[in-house]
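Following: one structure in structure tokens, then a few remarks.
The complex appears here without one of its protein chains, the remainder shown in place.
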Amino acid sequence: MHFGLTDEQNLLQNTLRRLTAEQVSASRLREIFNSDVGFDEAIWKSAAEIGLCGLTISEQFGGADLPLLDLALAFEVLGEAAVPGPFLSHALATLAISLSGSDAQKAKWLPRLASGECVGGFAFAEAGERWSSADWQIGSEDNRISGTKEFTEVGPETQLIVVGQKGGKLGLVDAHASGLAREAIDGIDRTRPLSRLHFDAVPIEPLSIGAAGAIGAAGARSAAELVLDAARILLAADALGAAWKMIRVTAEYAQTREQFGTPIAQFQAVKHQLADMAMEAEAMRGLIWYAAYAFDNLPHELAREAATTKAHVTDRAVQIGRDAVALHGGIGFTWECDVQFFVKRTMFDRVWLGSPESHRERVAALANW
Amino acid sequence: MHFGLTDEQNLLQNTLRRLTAEQVSASRLREIFNSDVGFDEAIWKSAAEIGLCGLTISEQFGGADLPLLDLALAFEVLGEAAVPGPFLSHALATLAISLSGSDAQKAKWLPRLASGECVGGFAFAEAGERWSSADWQIGSEDNRISGTKEFTEVGPETQLIVVGQKGGKLGLVDAHASGLAREAIDGIDRTRPLSRLHFDAVPIEPLSIGAAGAIGAAGARSAAELVLDAARILLAADALGAAWKMIRVTAEYAQTREQFGTPIAQFQAVKHQLADMAMEAEAMRGLIWYAAYAFDNLPHELAREAATTKAHVTDRAVQIGRDAVALHGGIGFTWECDVQFFVKRTMFDRVWLGSPESHRERVAALANW
Amino acid sequence: MELEYGPQYDAFREEVKSFLRALPPVLERKDFLRQATELGYIYRHIPKRFGGSEQSFDPIHETIVSECFDAHPFDWSWRLGPQNVGMLVPTLLEAGSDEQRERFIPPTLVGDAVWCQAYSEPGAGSDLASLRSTAHLDGDEWVINGQKIWTSDADQAGFMFGMFRTEPEADKHAGISYLLLEMNQPGIDVRPLRQITGATHFFEVFFDNVRTPADWIVGQRGEGWRVARANLKYERSLGGGPRLRQRFSALLSLARTTMRQGRPATEDPVIQQRLAEIEGEVRCAETMTLRQLSAAARGEDALVMLPLLVNKLYGTEIGERIAQLGFDLIGSEGLMAPTRSTWDSVSSSAADTDWVDQYLFELASGIAAGSSNIQRNVIGERGLGLPRDLRRPAPGETAR
Partner (left out) sequence: MELEYGPQYDAFREEVKSFLRALPPVLERKDFLRQATELGYIYRHIPKRFGGSEQSFDPIHETIVSECFDAHPFDWSWRLGPQNVGMLVPTLLEAGSDEQRERFIPPTLVGDAVWCQAYSEPGAGSDLASLRSTAHLDGDEWVINGQKIWTSDADQAGFMFGMFRTEPEADKHAGISYLLLEMNQPGIDVRPLRQITGATHFFEVFFDNVRTPADWIVGQRGEGWRVARANLKYERSLGGGPRLRQRFSALLSLARTTMRQGRPATEDPVIQQRLAEIEGEVRCAETMTLRQLSAAARGEDALVMLPLLVNKLYGTEIGERIAQLGFDLIGSEGLMAPTRSTWDSVSSSAADTDWVDQYLFELASGIAAGSSNIQRNVIGERGLGLPRDLRRPAPGETAR
């Protein structure tokens, strides 16, 4: 029995932390926030170099063949540093292909995705809160797809897009195919690209529906469902990292900021609020670990754990963000205060893929309440 | 425009406060709580002497002919002192007869109710959360009623009971009629008698359904509906009194109780909690005034105001009670601490006549949301 | 208790409405202000010799005017910032010299002199006694250095009023003076301050040897703190009831038009509960406002001390809940960048991204109103008679 991290997992996080400390400075983030690119090629390349882009991809295709837990731990660090770039969608694309690609598809795409040379995307949501695979309406005919996908974490750098279709099917689309128009959206979180994708008879190459491949055997659930569960867990991990970052930043600020001749951290009202924030944040850590472990090891628990985790963690993380801003006082309300990167990051994590309320409905439905 | 109390209204509250200060001591309350009588004859008589039992009854029948607001103000003081006795049901009985009794019924009962010589009761709820007049199932045949009424604030002292029936009808029953069996219930709030009433072909004398009489003209609503709205407002007023009492007691305690060499009121965590409690409590005062004013003056607003008031005030009052206990520390958790009288009083106010949630549903339904 | 205003006020309301209806569609600010002053609708507390209408105290009258103005579909965008007639003018009336009053009040009332306020500093949020920007006399001029923050209208104002430390030896409050100065001069650097919402409603102002005449001080040296508080007696906050009702109505409209599983969100039981709970709070705020208005009209402010103490914090918390439910209702649209709001846009949210803006904007409300925790201290101390916080003794001070 070991419910904790291995030395390798700690090393993974620390390696990534060193990278972000060097490359993802507050001033770089401010540049990103003052633009609308949501991507930084240098950071992407450095992350790819340490293997981040292929963490769960099988070794035979150039990946590290690690479980989802390790990917979630990496995402915690991405959230902690608000690392810009479509890491989430890239990871989901690699999972989709690993789970349901043919041998040829894997051989063609996974090595390029693992190296980061090819930036993957994942387009699935449709207007009207259609996030879940059961709700997707757009289908393809003769391997050509038409319709609009919303809120995709896809930017100009994206080359390959896994697209969700009616019936929970997945398919591969060249991001630069003719007939595909990308409409950039100014999103709440400018560290992640956001686009609306208009498909007009764009060629799409199907992936098989069932889950087969390097990662787990999850019974009768489709690859699309598994990928969405992974997304729920990774969003939560990202939010945990961002939440802890805001707590640390706020605790430091409270020790330096003086009011009435005293560091505000000495006022109980401030100290207790920080204590409550730390309590909420630390309590979420094991929840994420467990859900990520379930992805690879407890297929029958996965769906419900993932929904609980997404609902709980992203909900509380946003609240932690709001408290962090309030504790900063006026400065917290400015564009110049670093807290904004993380507040908005958690807002994205909370809304993308559906609200806490919708995930709690899912928790109830999955248990037949 | 005057949204405040008149000198007469302040006098009414202060007169009643003097009475409770003299007669409703903590030790008397403790005796009541250690027994299960829910009634104190001496207190009842004193209250009757200053006119409390007939406050809204018309002068021609020996009452003071005051609006519901004045009754609500009196109930605030009853809550503030946790005055034992079925004052609520008595008031509802007088309202029911005033609103829908025949001249003969009024002439027969109102003077005796106004003097307090006759203790009135009101029996309406049925098992399964059937509090609203639309939900009452039990009817009468040939002016005889059979069935069981739950959670009645009726004790051995009660002499006349207004009983709600199917179709929102009301009728009068002699509390000592044969066929009527009173089963005493050990209730959460021992300052109020609680009984289950079993009717077995008990004679019942009908009141007219429509509202007519001394108090207001509220369009098409039945007397039963108006009486229940009055009940909602009076419960809220009682809860407001109890809540403010707990705040004052706790604020005093916080100034005398020392921990770590300092009165605990100097700790921000304590002070801010008390400030939040005071804010919630003071904000409720005008809500109750307005709803009570609506009873007599704004018939079209009444139903929704009464539901909002009952939901909001009793919900927050119980929370104030829980905070008051917590701020008292260990002693607050004991039977010997006076706070328990008021916590339990607000619990009664919250649950009787239906939960805040059910009243919020009503608020939504009445606005056609 | 009587909720009707009575026939004379009803007639007055009709009069104001008629006045507004009779206005031409485009009207110059000055013409409007002149007419409204002549009719006694505005500037009631200001003597006629300074351009006011000089009338007796009547908050119901004021409330009716403000309700009618708010309801009239007029382009009010030229309205003066509240720091002008709401802060500078009463301060001068209370503590200014006759020269200052005559010179500054009349042009301020018609918008010829526009002011900005310089109180807050980056290091001094709620704790104004720790202000560090300084002014020292050099001949017959004050020389000002330092930095102010959260100054609205600094880009368009011709004048500034503010607090500056003039007596470096004196203790805290005692060292601050209240000065007036012209904005259009070298040494003043106005920089927009971008908010978390992306919008820019405020400015930072930097002072590098900025000059103002020696007699542009209001009150005496070291009295700045008292002078700045002088206008408080003119400022009766009647609570945010009407404004919260407006915002709740916008929320309800949003819920009515938001579809969830094919039905309006207002039919979703979870949303119904949240809406009804918020409406209960809004009713509380509205009835607190009514109590305060009534008490003000009758000169019975002592009866509403607690509502006066709590209404700001209470309104802040309701605003937060309205914003949160609005943000939840817009669902995925919450992924969009906020509309760049104007300061007042929160009352009229319509587009989904306005709710993103409001959700972020609400973060400021607890901060802008003076931190909520400080208000809790005040409620506890003045409202419940609790003792003051433990404080750090001054250096060398011996504990008793």
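Note that the chains take the letters A, B and C in the order they are written out, and that residue 1 is the start of every chain.
Going forward, a contact is a pair of C-beta atoms (placed from the backbone, for glycine too) under 8 Å apart; a residue touches a chain by one contact, two chains touch by 3 or more.
It should be emphasised that the depicted structure is a prediction, and the values quoted were computed from it without experimental measurement.
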Contacting the left-out chain in the complete assembly, out of A:58, A:208, A:266 or A:319: A:266
Which of B:278, B:337 or B:363 contacts the chain that the document leaves out: B:337
Which of B:19, B:145, B:313 or B:347 contacts the chain that the document leaves out: B:347
Omitted-chain contact residue, chosen from B:5, B:37 or B:185: B:185
Residues of subunit B (touch criterion as defined above) contacting the omitted chain: 125, 128-129, 131, 150-151, 185-190, 194, 258-262, 266-267, 269-270, 322, 325-326, 329-337, 340, 343, 347-348, 350-352, 354-355, 357
Subunit A residues touching the omitted chain (full complex): 1-6, 69, 247, 251, 254-255, 262-263, 265-268, 271-272, 274-276, 278-279, 282-287, 289-290, 293, 297-298, 305, 308-309, 311-312, 357, 360-361, 363-364, 369
Where the missing chain touches subunit C, by residue: 268-270, 273, 389-400
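Throughout what follows, only the chains that are shown with their structure count from here on.
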Computed distance of Cα centres, subunit C from subunit B, in Å: 41
Subunit C, residues touching no fewer than two other chains: 373, 376, 389
Multi-chain contact sites of subunit A, meaning residues that touch two or more partners: 267, 269
